[in-house]
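Note that this complex is displayed minus one protein chain, with the remaining chains in position.
After this line comes chain A, so read on.
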């Protein structure tokens, strides 16, 4: 039974890590911090694996833990300590590869200018494609907070990185 649980946890880590790392990278903006974040969330999942395995909620649990750990107080200053706060030099938009790379760098830097909560809301809403209600549930806040944080995050993106305007030109549509 123990071997079976261990094997299933190993399989869970192997299959879900790539997806979790992608979201964690958007939340932290850094490969190593993303690994730390996912590792922390998975370790907590492991501590409760027997119950989670029975309930079938392991992935939802891991994601929720990951978002809370990132937004929560004991990690909140880590990104600011490690990552540069300056935006890369702005370049003219273009469809070429260099232009796309510059936009990506701009987006990464702009995300890091947001608060942890604002970044989490954007990732949940526009990367994980969660509804406002689902995002609120994951973060443990009200739908109103998700709406206000989304609006603030988009407004801040517009202010600090106007070159990204084509990435966030339209208003978000509540679902």
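Here, a contact is a pair of C-beta atoms (placed from the backbone, for glycine too) under 8 Å apart; a residue touches a chain by one contact, two chains touch by 3 or more; residues count from 1.
In this text, contacts and distances are computed from a predicted model.
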Listed names "WD40 repeat domain-containing protein", "Thiosulfate-binding protein", "Fluoride-specific ion channel FluC" or "Phosphate transport system permease protein", with the criterion being the UniProt name of the chain not displayed: "WD40 repeat domain-containing protein"
Contact set of chain A toward the excluded chain (per top definition): 10, 13-14, 17-18, 21-26, 31, 34-35, 38-40, 42-44, 46-48, 51, 55, 57, 60-61, 64-65, 68-69, 71-74, 76, 100, 103-104, 107-108, 111, 115-117, 122-123, 126-127, 129, 137, 140-141, 144-145, 148-149, 164, 166-173
